[in-house]
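Every protein chain but one is kept in place in this view of the complex.
Which chain is which? They are A and B, in the order written, and residues in each are numbered from 1.
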Amino acid sequence: MAIITLTTDFGEKDHFAGAIKGAIYSELPDVRIVDISHSVSPFNIPEAAYIIFNGYNSFPKGTIHIIGIDSELNEENKHIAIKLDEHYFICANNGIMSMICAEIAPEKIVEINIHDKVETSFPVLDVFVKVACHIARGGTLEVIGKLITEIKPIKDIIPFVNDEKSQIIGSVIYIDNYGNVVTNIKRKFFDSIVKGRDYEVYARSYKFKTIHNKYCDIVNFSVSPEKRNDEGKGLVVFNSSDYLEIAVYKGNPETVGSASSLMGLNLRDTVTINFSKS
Amino acid sequence: MAIITLTTDFGEKDHFAGAIKGAIYSELPDVRIVDISHSVSPFNIPEAAYIIFNGYNSFPKGTIHIIGIDSELNEENKHIAIKLDEHYFICANNGIMSMICAEIAPEKIVEINIHDKVETSFPVLDVFVKVACHIARGGTLEVIGKLITEIKPIKDIIPFVNDEKSQIIGSVIYIDNYGNVVTNIKRKFFDSIVKGRDYEVYARSYKFKTIHNKYCDIVNFSVSPEKRNDEGKGLVVFNSSDYLEIAVYKGNPETVGSASSLMGLNLRDTVTINFSKS
Partner (left out) sequence: MAIITLTTDFGEKDHFAGAIKGAIYSELPDVRIVDISHSVSPFNIPEAAYIIFNGYNSFPKGTIHIIGIDSELNEENKHIAIKLDEHYFICANNGIMSMICAEIAPEKIVEINIHDKVETSFPVLDVFVKVACHIARGGTLEVIGKLITEIKPIKDIIPFVNDEKSQIIGSVIYIDNYGNVVTNIKRKFFDSIVKGRDYEVYARSYKFKTIHNKYCDIVNFSVSPEKRNDEGKGLVVFNSSDYLEIAVYKGNPETVGSASSLMGLNLRDTVTINFSKS
C-alpha cells in the first residue's frame, strides 16, 4: 500500500488538510495518508525544511511526501517533484528541499507542467494530489514534468567556519515543542572540526563547556530526587536528529519556561563555538 | 471501504477524538476515519458550518460525516442525520447544516430516535458513532430516525442586497489559519449582481477596487525580489472555496500580522460592496 505524507502550514482548524485527504482517497481508496505536521508557521520555509528532513526517513522507501508551504504558483514559484533517497517529494521550488539536497543528492528533479490542465487557487489540492496519486500508481516523474537540475536554495543551512578552524558560527533554525533551540550545527560537522580540542558554546550571554548526548546527563542521581534542582537548568545536547540544541531540562514554554523564552533565543539568532588551541 | 470523517470542537488535547475513533474501530474494524477538524472554536456553529461545507465535497460519494459541536441532547437540540449530495451528515439540529442546505437540497432528513436505547452524556461517542456505523454497514436512515422536513436555520448565511442592486452588505463568517477574513459573499452571488459594473469593497476604513483570483496577483514581478514590498499588503480575493476574502499577502497572525489583526476585522463584522451606476 502506497504511503503519502502531508507537511503543511494549513493549521489544525481549517478544512484544508481534510479536503486534501478526501481528494486523495477519491482517487486512490487504498492509499495510506500520514500527517507529519500541519502546524508549520505560515510561509516559514526553513521550519518546513527542518521538519520534513528529519521526519521523512523513518518512512519506508517509496513514500510520497506532499509539502504544502507557500505553494501558490507564479513565475518565480514553480512546482517541483523530486526523487531522492528512494523517497518522493512534491512541493513548490521555494527552498524547502535545499536542506535535504545539501546532504543527499537528488536522483531526479522535475518541474511540474500539468497546470494547463488544472486551473486552481488551491494547488496542493489540485496539483500536488494529482502528482502524488500518479506516483503512487507507479507513474514516472517525466510524465508530469520536465527534468531540471537546479533548485532554489535557502540561506543559513550551513554554519560558517573561519580559516583557522578555531570558530564555528551557527544559527538557530528551529524551536521545538518544548521550546528547545535547534541550531544548524550538526554532529558530523562539529566532529570534523573539533579534533579532540576543548571548546565553549556561546548563545547570547550563556556559555557551555560540554555537549551532552542525553538531556538527563545533567542530573545528579546521587542526590535524592526531592533535593535536586535540575529542572529548568540549561544545557547543550546533540538532539535525536543530531543537531546541536540549546535546551532546558524539562522545560515547558507555558509554565516554567523554555530555552527559547528563558535565554531569549529566537530563530536566526547566532550560536558560536570557540575551540581552544590544540 | 466506508469513510467516516470527524469535525468537532474537542480540541487537540483531550481524549475525546481518540475515544470516538476507538469506538468506531470496535464496531467496524475496516472503516477509514479521517479528521477534518477538531479545532472548531467551542460551540461555534457558523465556524463548523463553514468547515464542513467546504471540506466534505472532496470526499467520495457515500462518505459519512460526524459533526460534534454543541451536541448535548435536550428538548431544543435534537440529533439529526441528513443525506445530501450522496453524502451523509450526523449532527445536532442546531443550525450547522443550514449553510449547506441553503445551496443543496437534502435528499432525506431524519430526527434520530435511538436514544431510548442509549443513556449518555457523550452523545457523539454513544449516538453519532452508532448511527455512522449503521450507515456504513448499508443501513437506511429510516431505521434510526423519523423523517422530518425542516432543520433549524442559522442567521447571516446570505448577504443582504438592496432593491436597486447597488449594494451588497455581507458579513465575516470565518477567520482562517492565516488570519484571512472570509465573508458570506460567494463568487456566484457576486457575479449575479455585478453585471459588468465597477465596484468598491469596504471593510472598516479599508477600500478595495479589485477582487483577485490569486493572492500573488498583487506582486509586481518586474521589480527584483529584494526591492519588493508586497508582504503584508491587503487585498481581496475569491478564495479556493469561492468566498470573498479580505487577505494580507503572506500574513502570519503570530509574527507580521494578518488581515484580521492588522485591519481589526472579526467574526460578524460587516463587509460592503458598492456598485457604480452602470
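One rule holds in what follows: contacts are C-beta pairs under 8 Å (C-beta built on N, C-alpha and C of every residue); 3 or more make two chains touch, one makes a residue touch a chain.
Note that the coordinates shown come from a computational prediction; the quantities given were computed from them, not determined experimentally.
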Next on the checklist: In the whole complex, not just what's shown, which of A:N162, A:N213, A:N229 or A:S276 touches the removed chain?
Outcome noted: A:N213
Item to check | For chain B, the residues touching the chain missing from this view | outcome: 9-23, 25-26, 29-30, 41-44, 70, 72, 74-77, 120-122, 125
Checklist entry - Hey, which chain A residues sit against the chain that's not shown? => result 1, 3, 5, 7, 12, 32, 34-40, 50-52, 54-60, 63, 176-178, 213-216, 219, 221, 225, 237-240, 250-255
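In the analysis below, only the chains that are shown with their structure count from here on.
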Checklist outcome for this item: Taking each chain's centre as the mean of its CA atoms, chain A sits from chain B at a distance in Å of 31
